[in-house]
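Partial view: only certain chains, each at its native spot in the assembly.
Which chain is which? They are A and B, in the order written, and residues in each are numbered from 1.
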Amino acid sequence: MSEDSEPAASDSDESAAADDLTHTDDDGSVQMVDVGDKPDSERRAVAAGTIHLQPATVDAIRTDEIGKGDVLATARIGAIQAVKHTWETIPMCHQIPITNVDCEFSVGDDRIDLTVAVETTGKTGCEMEALEGVTTGLNVVWDMCKAVEKDDDGQYPDTGIEDVRVVEKIKRER
Amino acid sequence: MSEDSEPAASDSDESAAADDLTHTDDDGSVQMVDVGDKPDSERRAVAAGTIHLQPATVDAIRTDEIGKGDVLATARIGAIQAVKHTWETIPMCHQIPITNVDCEFSVGDDRIDLTVAVETTGKTGCEMEALEGVTTGLNVVWDMCKAVEKDDDGQYPDTGIEDVRVVEKIKRER
């Protein structure tokens, strides 16, 4: 699936009413969506988010004073692994064949933005995979920078994850 | 460890300089922190975050029209499982014995706030566990509400995760 594919198609087979019903049995209990009758489609979802850090921490990442750039390498691997594990992390998710994961970091003055694109050829969308990639990747950045982000009391007044959202969701019949 | 314990003590054995060095070998490569010489301590970390939803979605959660309240039950279980799996999700985390996890949801007009408190008696802090609990719990809310949050084009213009932060971190020598 090329990235310049047609405008986001309506994911009509997962419309609100239908999904809500299939997610719920007669007792209102949680259930997975039955995807048995859905065709395999080329699907792509892109999620993004931001972690705010102290400028000195971002500088240290840039100049490789924190693991010499390995902050982002570790976060990238953590994000990819999280994408692949979404079916067990999010209880009602199905296991779908991930065909591609693309992680991009953008380093600002006091922030790092992470965009994760996920592609699959399965029977259900992959926005949860992309979201799991983003939140886990940003958590890994936090973990790698804990030592320099902590203040004298061991707290994190300057650190925070913001603006986690789904940027794009596409489905194309094959 | 009671929740009304003393004010957050400085986590001095994980100070910025020391941690940064132990995280890094001579080649600047990623490493786990050596915690072999750290004593077992009572540790507690609390993280929080928010998911923004459409008011109609929050109403549906309140009135049990989406799984009759099971959105939060599922998110709670997803959050607790994420806390326990942090050692494999965050590559450089150690596996520590989690003694308690407490999840609290607060439902607003167009948002749900999730607070996750984690306690351990291990050799290293548990703020990453609390953060993983929050981000995964909020992702589960998103997954459970996908059908009603999506617009006609299958996009999520109103949905977003914000303000993920560490609220409190405490260490008490035993």
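Everything that follows uses one rule, which is that contacts are C-beta pairs under 8 Å (C-beta built on N, C-alpha and C of every residue); 3 or more make two chains touch, one makes a residue touch a chain.
Quick caveat, the model's predicted, so the values are computed rather than measured.
Taken over the full complex in this file rather than the chains on view, the one protein sequence occurs as 6 copies, with 2 of them shown.
FYI, only the chains that are shown with their structure count from here on.
Between the Cα centres of chain A and chain B there is a gap of 16 Å.
On the chain B side of its complex with chain A, the touching residues are 8-12, 14-20, 23-24, 27-30, 49, 64-70, 73-74, 77-78, 81-82, 85, 89-93, 125, 127-128, 131-132, 135-136, 138-140, 142-144, 146-148, 150, 152-156, 159-166, 168-169, 171.
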